[in-house]
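Structure in structure tokens, see below.
With one protein chain withheld, the remaining protein chains of the complex are depicted in position.
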Amino acid sequence: MNMSLIISQLINGLQSGSVYALIALGYSMVYGIIMLLNFAHGDIIMVGAYVAWLAMVNFALNPILAIILAIAACVLLGVVIEKVAYTPLRSSPRISLLITAIGVSFLLQNLAQLVFGAGSQRVPAMISGPSLTIAGQYVSFTAMITIVISVVSMLLLTLLVQKSKMGKAMRAVSEDMGAAQLMGISVNRTISFTFAVGSALAGIGSVLYCCAYPQASPTMGSMLGIKAFIAAVLGGIGSIPGAMIGGFCIGLAEAIISAVGLSVWKDGVVFAILIIVLVFKPTGILGKTMTEKV
Amino acid sequence: GNSAKDTEDENNVPNNEAVGDLPDEGNETVSGDTIKIGMIGCHTGDYAQYGLGVKNGATLYIDELNANGGINGKQVEIVAYDNKGNNQEAITAFNRAVDEGITALIGDVLTGNTIAVVGEAYPLNLPMITPSATAATVTYDDETDTVYGNVFRTCFIDPFQGEKMAEYASEVLSAKTAAILFETGNDYSVGLKDAFVAKCAELDVEIVSQEGYATGDKDFKSQLTTISSKNPDVLFCPNYYEDDGLIITQAREVGFKGIVLGGDGMSGVTGYASSEVLEGTLYVSGYAPGSTDAVKAFEAAYTEKYGAETLNMFAATAYDAAIVMCNALAVAEEAGLEAGTDEYKQAVIDAIRDNSAELECITSSGYAFDEYNNPVKDAVIMKVEDGEEVFVEIF
Amino acid sequence: MSINKKIIPMPLRYIINAVLFGAFLYIMNHIISSGIISKYYSGVISLIGIYIILAVSLNVATGYLGQLPLGHAGFMVIGAYTSAIIMKSVAAGSTGVAFPFALLAGGILAGVFGLIIGIPALRLRGDYLAILTLGFGEIIRVILLNIDNVLGFTLTNGAAGLQKIPKTTTFLITFICVGITIFAIHTLMKSRHGRAILSIRENEIAAEACGINTTYYKTLGFVVSAFFAGIAGGLFAGYIGILSPSDFGFMKSIEILVMVVLGGMGSMIGSVLSATVLTALPELLRSFERYRMVVYSLILVIVMIFKPSGLFGTYDFSLNSLLDKLILLFKGKRKNGQKNNEIKEGAEK
Amino acid sequence: MLKVNDINVYYGSIHAIKGVSFEVQKGEIVTLIGANGAGKSSILNTISGLLRSKGGCIKFRDKNISSILPHKIVGMGLAQVPEGRRVFLKMSVQENLEMGAYTRRGSEINESIEDVYERFPRLKERRRQVAGTLSGGEQQMLAMGRALMSKPELLMLDEPSMGLAPILVEQIFDIIKELNSAGTTILLVEQNAQMALSIADRGYVLETGKIVTSADARELLNNDAVKKAYLGG
Partner (left out) sequence: MSKPKREPVKLVPVPSVNIIPERDVDKTPILEVSHLGIDFGGLTAVDDFNMAIGRTEIAGLIGPNGAGKTTVFNLLTKVYHPTRGTIMLDGRDTGGMNTIQVNKMGIARTFQNIRLFKDLTVLDNVLIGLHNEMDYHLGGAILRFPAYWKAERIAKQRALELLSIFDMQDMAGNLAGSLPYGAQRRLEIVRALGTNPALLLLDEPAAGMNPSETSELMENIQKIRDTFQIAIMLIEHDMNLVMGICEGICVLNYGKVIAKGTAEEIQDNPKVIEAYLGKKKEEN
């Protein structure tokens, strides 16, 4: 394989990895605070894509407006889901919460199918710009912007969680809601905030996804969600740089596997990588091993 | 447009089918004045657009028929059940339909589901026509060399399409090298690919690259980058149109310059990629939209009733399947046989096989079936020009 | 709650249960074979039986062992393919005889995979384990899909799936398997081995401090769970006649998990009833066709919100205790305040 | 300062607190003593809003707080050191202290942290250590330090001496006295009734969810029934 081919495969991998990473960040945040594998997260992306499509195709809005609307819709949806479906289950076993999340995910998918039909819709281009040529290889504008946005999001998020007061409140709530309240932290507000941020990331992910693969379909979120989620786990769930690394790993691994002609085994290999990493590093690449004090 | 709205309406149209009824007590068979036809397919789920196309296409014809007095004075009643594209549901849905007293079946839609249903329908010798299941094994068991006499179809079989495209590539396009990008989890896609590969070997077309992707994938750039680096003359994409739209777009993005070929699943691809990237794309089809007056009339009626969204090839082959089936039922009815009896079923089956060749159908001028109950139809080559799918030739 | 109200002596309790179950089998079998109910109903009943086995077996890993496996369909598909491949290779005349062996083989192979997956799983906790099992299920699916191309022989038939599998699954054999599964899991759980499994769910460190070999019992939980899932898979293959890998994806695992959680984790009767209801529900909702998945998901969310521990919590129904209660009700009027007496009886259980 | 009137707490069908009323005056140390499961912690949790009372009324600084959310109550100057410490195990000692000052803003926070470190030098040694790996006693100190960070007017302590070395128990009680003399009102729940009564102004004795005796601390120390049940005498 020649050099430029390798580079272009790497860029392919980085681009899809960036989308995974953005979505994985959302997963990681929500998981971090209420220990919930939010299966509906992928479907929030789907709704974002449909909103963008509706805005541009049905209401002929400006792409920028469509992007804002899509992100806003994701934030709203994320917060509403949390309020309606997850808040009542705060003190319930975690698995009930998980099943609720699965239920919400099914619900969104089926409602989308009911409203928008089973087929997919073509989302017109939202972002356009000049493309670059690196090492003789053409790199599309969307690929660059996708990579840049996801890295920036990660940095901002790290700052938010580590440094801001809200970030600390998030960590406190995730550990002990009762004690957090005794510190004067509003648990409801903190959790809603977390969902809002996570969903906003999903919204951004949704827009970038649509730029790369301009289709919206009711079930588009499920596999995407699972992949992103694997990225989060691979990187060490709850860890922000971890989600990023996980996303890039998955994206690159997929690209490399496809590039060497094993594309039919792609999903299998991705999962196998995950399993191998977990076996040797049970908390993922950047996950901290918390030994339980006995 | 307002296509979302259309879909909504389409499904709110209360079709005069037994959908809402629970099975009656005592498992009654055909009531005196209606003939019940089953329609099992994926009306929801990932492939609902095919299932709904089939359901609507067949319903369209039957409604017309009923409006014209039905069969032999009897109205035709449709018993439609959803199988979500799932084998388990396909079997239960079929058994349920049998409980309702269907005398014949149009369906199933997806190949796997159809094979599952055949497993149940064959012992009952229930006449069935699938408008869309393309695998050879739907009508024929290669292990025991048995043809399922009761099962027919109005679509091509996979090998046929794959071979046709290989021949077309070699003979018409003079291609020397070819690449393939197919969906690994999809038997349709794999079936076409296998036939294409085999035929290419015969015709001395070199397959330079064979790449697969998993169901649900949206990113094909890696595979396409590899393919593009080998510079094949043609790229064969035996997939469904939504994926093909993305594939062709990304293929052009990574700099693929050759011709893209497809199977009948590519029909409808114009909605999923820009006209520039699609220009010159060719696919084989059993149905050429807008090609004849009959087709135009069908399309107009369909669009009026259900909107254009699910108007795909399978809607047309389902319309044909309904014609063939109703014609055969008419033969049995005229012979005065009692619905539900073995003779009746056999009479319908015989009539499908023997009396369909002269029928006025829309995707084929009549249906003659070969010894495997597959239709002998011409392949239509379609081409995308200026964002339109246009008829090129019969090949 | 008193632990000591078992009034019917132990062996008799089993005999009563066996007789009742036998009678149920006999009557149902008679009804089905005489054609009183149609193939549709008997098919749905068989499916219910298969899903009962799946839910009850998943409950071992989820409800009792306290893990969260998301790859149960992976074990099911191993059993299904194994059994189907065996059944396709036996002579047409002897399928009836071969079927139980094919089922067993499917169960054993699934159990072996349970062991394989159980070992790395030991190092993982909670959600990481969930992901591991999810990955495992998907890998199995990818392998079944692609193995033929790679190794050059036809075993699984790839995407087209394994077709024309002899349809040997009957009501009787399904429900005999249901009976065996429920009995075996029940007796396992009501023994020192079962308690060891429960103790891992409750507190692993304390379990080790009690001298319980947590490694062994975790693996055991997985193997038992996988074994019965494999049997269910074999029954499924014999019911449906065609297997394709895509039918056993992540969604199938979720479907089974939903049954377990909705029924109440750790409640056998919960798993049984919710498998029954959730298998029958889509059929009842057929009239709504387009809305039935929406309704299904709504029901799921609403039940979880209002009954988070599942419909039955950890409650386990027992016919015997029902009988006991009835007997007590009669006796209770005569005898009073004989706690000591009862303790002795209990101790002799 | 705090007035609890006829509160009732249920855990499902268990009636844990049965019509309890009492009050704490400004500047006092009041202690609640009672056997295991008498309902002491439940009362504190109800005051701080973590549990809800059925009926009744809780007044803090003449404001009814019985339906105010817990995080707001903290802002009003009422802090609780919960039973079992409940420090944030994954955060460092320093961060735990910062969390204590969540409702406050400004630069004095750092001074407060230094104050706490002065009181508990052990915490200073471990300031970067994750709280989850602290010993039981260290965690208890951290929990107290954290509560002090909100500069409360009323501090509720739930068994602060549990699991502490004798020398620390004394230290903790010294701190309580000191805090009190610096103007903080204290509501103290203790198993160690001897110690608690010896520093308290008044005490209430709780039995199975009801207050059975209330008196001056000195009186209670000499009360025979109390002696027998709670003082091991």
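The chains carry the letters A, B, C and D, assigned in the order they are written, with residues numbered from 1 in each.
Criterion: a residue touches a chain if its C-beta (ideal position, glycine included) is under 8 Å from a C-beta of that chain, and two chains touch if they have at least 3 such contacts.
All figures in this text were calculated on a predicted structure; none of them were measured in a lab.
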Option from C:I37, C:I119 or C:L188 whose C-beta touches the chain left out: C:L188
Residue of C:V97, C:I205, C:L284 or C:I302 in touch with the missing chain, whole complex considered: C:I205
Touch list for subunit D against the chain that is not drawn: 35-37, 84, 122, 133-138, 140-141, 159, 162-171, 191-194, 228-233
Where the unshown chain meets subunit C, residue by residue: 1-4, 10, 14, 184, 187-188, 191-196, 198-199, 202-203, 205-214, 220, 314, 343, 346-349
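Please note the rule applied: only the chains that are shown with their structure count from here on.
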CA centroid of subunit A to CA centroid of subunit D, Å: 43
Multi-partner residues of subunit B (each touching 2 or more other chains): 44, 184, 214
Multi-chain contact residues (two or more partners), subunit A: 110, 113, 264, 267
Subunit C - residues contacting subunit B, complex: 38-40, 43-44, 47, 142, 145-146, 158-161, 163-164, 167, 236, 239-242, 244-247, 282-283, 286-287, 289-290, 292-293
Contact footprint of subunit B on subunit A as seen in their complex: 2, 5, 8-9, 12-13, 15-16, 54, 57-58, 110, 113, 115-120, 122, 138, 140, 209, 212-215, 217, 219-220, 222-224, 254-259, 261, 263-264, 266-267
Subunit A-facing residues of subunit C, complex: 62, 68, 120, 123-125, 127-128, 130-132, 134-136, 138-139, 142-143, 145-146, 149, 205, 250, 254, 257-258, 261-262, 265, 290-291, 293-294, 296-298, 300-301, 304-305, 308-310
